[in-house]
Structure formats: C-alpha cells, structure tokens
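Excluded from the complex is one protein chain; the other protein chains are retained at their positions.
In this document, chain identifiers A, B and C correspond to the written order of the chains, with residue numbering beginning at 1 in each.
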Amino acid sequence: MHAYEIQAGFGLDKLVRVERPDPVPGPMQVRVRVKATSLNSRDLMMVEGRYNPRQKLPLIPNSDAAGVVDAVGPGVTRVKSGDRVMGLFSQAWSAGEPNRAAQVSTLGGPLDGALADTVLLHEDGAVPTPAYLSDEEAATLPCAAVTAWSALVTHGALKAGDTVLLQGTGGVSIFALQIARMTGARIIITSSRDDKLARARSLGAHETINYVTTPDWDKAARALTGGMGVDHVVEVGGAGTFEKSLRAVRPGGTVSVIGVLSGGAGAVPLTSILMQNLRVQGIFVGHRQGFEALNRAFTQHQVRPVVDRVFAFDEARAAFEHLKSGAHFGKVVIRVV
Amino acid sequence: MHAYEIQAGFGLDKLVRVERPDPVPGPMQVRVRVKATSLNSRDLMMVEGRYNPRQKLPLIPNSDAAGVVDAVGPGVTRVKSGDRVMGLFSQAWSAGEPNRAAQVSTLGGPLDGALADTVLLHEDGAVPTPAYLSDEEAATLPCAAVTAWSALVTHGALKAGDTVLLQGTGGVSIFALQIARMTGARIIITSSRDDKLARARSLGAHETINYVTTPDWDKAARALTGGMGVDHVVEVGGAGTFEKSLRAVRPGGTVSVIGVLSGGAGAVPLTSILMQNLRVQGIFVGHRQGFEALNRAFTQHQVRPVVDRVFAFDEARAAFEHLKSGAHFGKVVIRVV
Amino acid sequence: MHAYEIQAGFGLDKLVRVERPDPVPGPMQVRVRVKATSLNSRDLMMVEGRYNPRQKLPLIPNSDAAGVVDAVGPGVTRVKSGDRVMGLFSQAWSAGEPNRAAQVSTLGGPLDGALADTVLLHEDGAVPTPAYLSDEEAATLPCAAVTAWSALVTHGALKAGDTVLLQGTGGVSIFALQIARMTGARIIITSSRDDKLARARSLGAHETINYVTTPDWDKAARALTGGMGVDHVVEVGGAGTFEKSLRAVRPGGTVSVIGVLSGGAGAVPLTSILMQNLRVQGIFVGHRQGFEALNRAFTQHQVRPVVDRVFAFDEARAAFEHLKSGAHFGKVVIRVV
Partner (left out) sequence: MHAYEIQAGFGLDKLVRVERPDPVPGPMQVRVRVKATSLNSRDLMMVEGRYNPRQKLPLIPNSDAAGVVDAVGPGVTRVKSGDRVMGLFSQAWSAGEPNRAAQVSTLGGPLDGALADTVLLHEDGAVPTPAYLSDEEAATLPCAAVTAWSALVTHGALKAGDTVLLQGTGGVSIFALQIARMTGARIIITSSRDDKLARARSLGAHETINYVTTPDWDKAARALTGGMGVDHVVEVGGAGTFEKSLRAVRPGGTVSVIGVLSGGAGAVPLTSILMQNLRVQGIFVGHRQGFEALNRAFTQHQVRPVVDRVFAFDEARAAFEHLKSGAHFGKVVIRVV
C-alpha cells in the first residue's frame, strides 16, 4: 500500500511517502481501498506536532476516509467487499456517552489514518456511503459534518426558528450552515471576506458579518436578534473568539466548542457563564448513531458537501498548505486513487 | 419597616440601618414579614460593589428570605395571610428556560432584598415553606440549595452510582452534598481543613481531600475513580480551580459553574473541553418548579440545612465578616425578628 | 359584549346568542376584543357534551382567540391596549411540566372562551400575534399549531431526516406538516381523499397514502421507510387508528396522542409498546414558552396557516357543522367582528 507517514519528527516537510505491505483484516475488521480523504485542522496540528507532541511515530495522518471495502476479516457481517464506506472517526464509539475507548480509537492518531490508499477499519467503524455522494464528497463527512451535527443536533437540539451564529467558512462552519438550514434555524455567519460571506448567503445564511470591518461582531449578532442574543454559537476560533461568543449568546444559550484555531487557552469570563446560565459544550466529533442520522438527513435533502478544492495524492503537502492559508471555503480534499 | 440599605456607596461599612414606610402590596404581590435571611457570596459581592458596580442605590441587599405573609394585594390566590413562605430568587422565573425577565427580577439587586423585616414578593415568587423547617433553616434554601439542585438535578440529571466532586464546605457545596447523598451518588469533597472534612464525612461524604496537603486534588479525585474521572464537578472556586476541575472530570462529564470565589476570569483550556467532550454549565440559581421539587425531596428525607451560625439583625455586618472569613461550614443566617 | 353560550344543555342546537355586560379586567388581566376564533374538535365535543358532561353551564365555548387588547387591569405590564394578541389555551401554564392549575385554566371550558367579541385573559395568557399574520390566521394557532409543536418539537425533538406519519388533513395534521417541513423531516400523510392528498403534497408532504384504497396504511408507511418504521406518528384518530400507528413506528419511536376522533378507548396492544420500546406521549396542547418558540419559527419561515373557510359570527352553528362533516382541510375559522 501507498501512504504518507509522519516519520522522523513533526512538520509538513517531514511528511514522507512510503510503501507498506498490504494489511490483512483481523476479526471484525475490514480493509478499505481509500478513494479520497479530506483535511481537518486536527490533521494539520497532528502533522505539525501541535495536537499531540507525544504521538508515537511513524503515523499515517488524516482522520477522514471514503473508499471501497476490498477484504473483510473473520466474523464481519455489517459490510462486504465492494461496499462504499466512510471511516468513523472514533472507531469504538457506537452511541451514547463517550469513554476512554472512544478517545483512543481515533483515526489519524493514535490509529493510522487515511492519507494512504488503504486503511483498516472495525466493521462498526465503517459507515455506508450515501449513494448520491461522490467519494470526494463523502470524504468530507466523518469529522467536519459529524462534528457540526453533534454540536447542533445531538447536543444542541436545534429547532426551527432558533438563531445560530457561525464563525468563518471552514469545513465545520459550512456543514453547520447546511445542517442549520435543513433544520429551519436562522443563520448568522462571520468571515473576514465579503466574497465568502456572499457565497455563504447563497448557501442559505440569513445574515452575514465581516469581522474585519465589524470587529464587534458579537454586538452585531446580538443586535440582529433584537438584543436577545443568539441561541447557539458554534465556536471554532478558541481563545481569540470565545469571550465574544459568550457575549453574543442569550441567557440559557449554548456555545459549542469545536475548534481552537486561534489558541487553546485564554482568559474565560466564568462570571458570564454563570450569570447567563450558559452551556459550553465541548464536541469531540461524534458517534456512529449520529453519523447515520446525519446521512439520513443529508440524503433526504440531497445536501452537497462544499468541496473547496481537490488535490492529487502527490500534492498532499500543498493541500495542507492550502488549508493552513485559510483561503479555503468548505473542505479541502485529496483524491487518493 | 426596618431594613439595611447600601446607600451612599459600596462597602460593608456603608451598610446602614434605615426605617422605611411599610410597603403596600400591589396586584399579585404579597407582603412578607421576614423572620430570617441567609448570606450568599453574591450578597457580599453586592454590598462591596463587586457584583454590579452600576447597581442603583439605595438597595436593600440579600436574596434569601423566609417569613410569614401578612398582607396580599389584589388578585392574589396562591398564598394568604399567615402562610409561611420563602422568596424565589428570580421572582419571574417559573420554569423552563431563563430569559431577560428572569434575570432582572432577582431579590437583593436589582429588586430590594431581604435584609429587612419586610419584603414584597410576587405571589408566584413566594414558595411555601416546608412545615418541618424552622425559619432560619428555610432562609438558607432559596439561593444555595436551589443552585445545588439546579446543578445536580435539573441540569445534571445526577443518578445513583455517579461520582460528584464538591469544592469546599460553603453553603452550596454542603447542599450539594445533601442532594447528592439523597440521590445515591458517591461524594468526594475538598477543604483546607481536616475538621471540616470530618464533618462533611459525618454528613455522608464518601471521600475527602485536603487541598492544602494534597494540592493536586484533581489527580487525587481522579485516582479515587480508578482513573476514569468524576461524573460531575460543582465548581465554586472560579478561575483558581477551574482548570483542575476540568482535569478531574471524565470524558463526557459535566462541570457546573456556580461560583467564582477565587476570581471570575482566568485562563481556560478550551482544548480540554473539546477533547474530553465536556459540558460546562453555568447555574444562575433556578426556577420555581425546581425549588418546589427540592422542597418535596427535602421533606421526604427530612433534610436539615446546615446552619453554621445565626446572627441577630443588629449584627448584620458581623455576619458578613464571618462569611468573608471563610470560617463557616454551611450557611450563615441572620435572624431578623 | 356579544357571545354564544351553551346554556340550557348540550348540543349544537342549544348554542344561543346572548348579550353580557362588558367584563372589567381584574389584576393582571387584559380584556381582548376578539377578531376571530377557530374551531377544534375539543370545541365541538364541548358543545355536544361529549368532552365534559359535567361542565358547568352557561359556558362560552371555543379555545382559540385572536384579537386586540382594549383594557388592562391593575399590575399588567406585559401587554398594553392596542396590542394584537392570541389567547394561551392553558392560561396558567408558562413552561415546564403541566400541573393541576394548568389543566383547570383552559379557555372554552372551564373558563369562558372565545366565541364572543370579548374575552378576559391573564396577561401571561396573552401571547403577541406575529405581525405578518391576519387575525383569522392567528386564531388558528393557540390549540392546533401549539399541539403540533408540542408533539413534534417539545416532546418529540424531531430532527432533519426523521420520518413522520400524519393522519388526515385536519388542523393539527396540517400544522404538523408545516412544522415537520420547516424542521427538515420527511412527511408521510394519509387521507380518504386524493384531492386532499394532492393539496398536502403541494404543502410539502413527501409521500401520501389514501387509507380508503390502502386500508393497510401502516404497512404502506413502513414500506416507505424500507421496512424500518417511521420515527414519529401524530395520532389524531384515537381508538380506530392507534393499533395501526403502533405497527407503523420503528423500535424506540414515538406516537403522539393528540386526538381521539374515532373514539377515546379501545384495545391497545401493550405488548407492542413494550417489545418495540415505544413511547406514547399524550399532548394536552402546550405551554407559553412553546407557543413563543412556535411563533418565532413561523415568523422566520413566514408560514401561512391553512384556513379552510371563514364563517361569519352569525354562522357559528354552520361552522361547527362544517367541522363535523370532516370536509375541511386545515382550520375552520369564525370571523367575530
């Protein structure tokens, strides 16, 4: 099999192409020929050593896989050779509460990931690909779309008429836009670029805020709700935006913490959380039952994931650089074969 | 009526005794002759100008009232003269989600509070006192006990066998101990003093940690759960303890933010919230339906609130000084008449 | 004031027009000049003596009111003269769990209702009318739309991609269709008439079943879900349809009981409820917080209630006869002034 490895140390320049022998699926495992993978901030941080500096190497990075089963191990009954599947981020998280097993069974670290033409999955960690999606599209779902679903639906119980505030136009935010749209919520979205805001509007955003020209985007969002505050913020910025997110939300509202783009730690006004009766919910992607519900909803609405750009397998580093530049809108994909 | 006012500026030394004309209850209002009031951190912060520096003065402080109805305004049907009642902290919060009206109808600021022999309540904000409780005991419930109930039951859905970590032995923590005990949870509690820990154990705590001799109380708590982490932390410390609280809790667990004794803002590791799928829930006391449920539970179990010390009305400042010293265990009460 | 009364006994022919002195709003009450009222099965059953044979007479029937405040009693702050409002079915149910007070404060029995040009409401029971709605449209919301909202959203937590099965094209079912549509669910609806099914489809239903030509509509609905069963059934038929509803729903699914058109008691297969892990949820309209959430959602989506036909105040009996005939699609309204 062909793969990229983080091998002798961290850094995009340390990402090297390797050949490994084809793996043989063990009991309840399936071998998937990867057609496409997509990039998440987590993958970039992993390669650069910022996600888990103690990660054992070599590691094949990337959490998102879409492909076709070509061999199954003993006992497998859920899928069969020829099935199109996507990888479940936490291979051992079927439903309900997360636990330690869920945390340590994640693709792209500690388990080998999908920046390769072959990956081994547990049969419970191989989710059927909706027929209407291409592999490139399917490869965008396992982390970003499931995270947005967990935030808004599983934990957020978003309902029609609620107002949701989205930050930027990266993968999770755009999926959150599409999910909020399906759900009948009102959508406010921020970006540093008006062209991205215009595109978000064409996807269904109701209100847009350029946070460069309107640095007090929290007040602007609040004003758009008649001063009440939004019901839900999907926080991707981390330390640099969290305090404003707390100011944008209504009493009793929710801030989902799904990313830490601008830093993982910062001064947090606990007093606001207390006095506004807020809920701050960390989202570690999600479980299989949520992924399946997402697929039903996307299929029902024939939602097309927004693929920013598709890179060739040879261009893996360029793909990461593109993600890092922040120029993208939606998901960055690598076509594997 | 007799009362204390924050009058010409903030500070315990500015708290002055005044006489006011007896108020006449308006529509749906009841006049309560206050028998006892208890002190909360919020009350101390309010008097000292740290809670809301823009609070309009004069203000009668104190959120907790227990007494007897002696006059009712037009339209009142829920209570009648002679009824023993307690004040609901948010006079306008019956049930469900909080809103702006709930936030601005709180006793002891912005509304006049209970450090007085008379207070006006909305009839919906006058909750019947359980018959088995004295007025001094009843006066401890409206903020501290309702907060602990909201944290553990309304929002926390605590169940038998769960492990809860409590910080210190102040009013909310001791009520949380009593509620967790009723609910069948396992209780770990911290304090700086072994005598307080011994007393907590006599009230039903299963495990105790002296955080002076064991500064890594987060690790100690985690070790007591076999390394899994506790299900729920009731966070009263604020910035000084929050980071450790996040380390003590299990994946998917909850940290209730109910106090900020050691500071209202600090560096918060958002990455932990995200990767552990944690829920951080701010608790702004609670609604009437929760208060009534608490009263049913306390009555069923004949729970006796832990009254640390009862001060006379003349000793109001001394009572606040006692609270401020941190020497108390449970609730500090002022007997009004 | 002008009104209709059930006076000397039950029956549509006993409904008589009367004059009463204009009521004066008491504390916290508002007087509303009714512009329109709509009819529910409950109203018909009440007039015919089938809802509560022990209801004290005389009674002004009808639960649904839309109109304009023209006088307010002492203490009123939430609304003012000139405000357009709708009546809350349970005048005393703000949020959270229902209780006895909620059950006995319902308009159109035991409280006097809205088949009159004037009605007294509690200020908490007067909900602002969304500006985009006419009074005739607004008069359709308080019972039927709130019931559908409570069933699908408050209790049902319906999410995008779920499949919901609706029975017939009466008021609640059509509102349920509109709410399910906003929420991104897949909608299957039944009727005895193909023209009604076509109209339902034009409103957004995805699948239709004529239960006359397809008497095994439960199997047909199940087949439409690939044999899995639907997620939610809004049961309006009662005894005549309940057993089939249980067969149409998936393991772990929900049947909301909101009507008993074909009878209030019948053989119920408890074994199915048990073995399919089903939830059967009775819906007694809903609380104010739900009504307000509904209004936000309807306003956001500019949902137009489906008014079947508007009768004049003089034609009240004819309006009831029309409802009784079952010929309607959506809501039957009476224009009062």
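Keep in mind that, in the parts below, contacts are C-beta pairs under 8 Å (C-beta built on N, C-alpha and C of every residue); 3 or more make two chains touch, one makes a residue touch a chain.
Here the structure is a predicted model, which is why all the values come from computation and not from measurement.
*Asks:* Looking at B:11, B:161, B:215 or B:326, which makes contact with the chain not pictured?
*Replies:* Reading the full complex, the residue touching the unseen chain is B:161.
*Asks:* Have a look at C:25, C:75 or C:238 and name the one touching the chain we're not showing.
*Replies:* C:238
*Asks:* Going by the contact rule already stated, which one of A:49, A:73 or A:263 would touch the omitted chain in the full complex?
*Replies:* A:73
*Asks:* May I ask you to list the residues on subunit C that touch the chain which is not drawn?
*Replies:* Subunit C touches the chain not shown through residues 97-100, 102-103, 155, 228, 238-239, 242, 250-252, 257-260, 264-284.
*Asks:* Tell me, which residues in subunit B touch the chain that this view leaves out?
*Replies:* 153, 157, 159-162, 179, 182-184, 186, 293-301
*Asks:* Mind pulling the subunit A residues that touch the left-out chain?
*Replies:* 26-29, 73-76, 94-97, 287, 289
Convention: only the chains that are shown with their structure count from here on.
*Asks:* Looking at every pair of chains, which has the largest contact count?
*Replies:* Most contacting pair of chains: A-B.
*Asks:* Using mean CA coordinates as chain centres, what's the subunit B-subunit C distance in Å?
*Replies:* 41
*Asks:* Give the residues of subunit B that touch two or more other chains, as numbers and ranges in rising order.
*Replies:* Residues 97 of subunit B touch two or more partner chains.
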